[in-house]
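For this view, one protein chain was removed and the others were kept in their places.
What follows is chain A.
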Amino acid sequence: MANSSSSSAIQYQPPPMSYGPRHPAPVRSQLPKRIDVADLTPNNLGQLRKLNTVLFPIPYSERFYKDALSPDVASICKLGLFNDIAVGNVCCRFEPVGESSVKVYIMTLGVLAPYRRLGVASALLSHILKVAEPGSKVSLRAPVDPNAPAPKPKKGKDGKEIKEEPKMIEKVVDSIYLHVQTGNEEAKLFYSKFGFHVAGEVDNYYRRIQPSSAWVLEKKVA
């Protein structure tokens, strides 16, 4: 390159283009290591997309991202921040079980390799267990009957339309479950620390990765 003569004599090794998982070691005391669980918004959805493309081998559909912003799951779809950098996420959904209860299914939980072993995933999972502990109640929007006539929009004093508060119904959390690729002992160990057990195995769960079977990990009411 031009002007190479004026550059300093020391030639530094360029930095690597990829990073493996961080080794377990604490961050030195006195240094900032703040972990936050942050809401998903339409404005930071790009960070969730970016994380998913880096963390998981599967491309997620537009539907996945649309659902993640629904108010019902606002408490169980979160970004994990380390010193204000978005480094991980957890996305769950409620699955109805009978009339009065739901299961929580953890669709994704992941943290960028260089930020592992810092407690970000634990913070995210603890958050899920706090807001949707098996046995606890969650309040969800009542499903709208598609055949019912649309209610007339009400108008406030200033002539502006008032959005009607959606009807809420309470449901009991029956259990939390997720899939983990068979043989991923590290993940199994992580979840077992939070009280999850292997509840079964599904063959041909994954289409593109080997082994294609998956464990079902589950946590029920203690």
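Note that a residue touches a chain if its C-beta (ideal position, glycine included) is under 8 Å from a C-beta of that chain, and two chains touch if they have at least 3 such contacts; residues count from 1.
The rule we apply is simple: contacts and distances are computed from a predicted model.
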item	value
Undisplayed chain, where the name is taken from the UniProt record, one of "Dihydroxyacetone phosphate acyltransferase", "Vacuolar protein sorting-associated protein 21", "Cyclin D1" or "N-terminal acetyltransferase A, auxiliary subunit"	"N-terminal acetyltransferase A, auxiliary subunit"
Sole residue of A:Ile58, A:Leu129 or A:Val216 that reaches the chain not shown, by the stated touch rule	A:Ile58
Of A:Ile85, A:Met168 or A:Val221, the residue in touch with the unshown chain	A:Ile85
Contact set of chain A toward the excluded chain (per top definition)	1-4, 6-8, 10, 12, 14-20, 22-29, 31-33, 41-47, 49-54, 58-65, 82-87, 112, 114-115, 118, 205-207
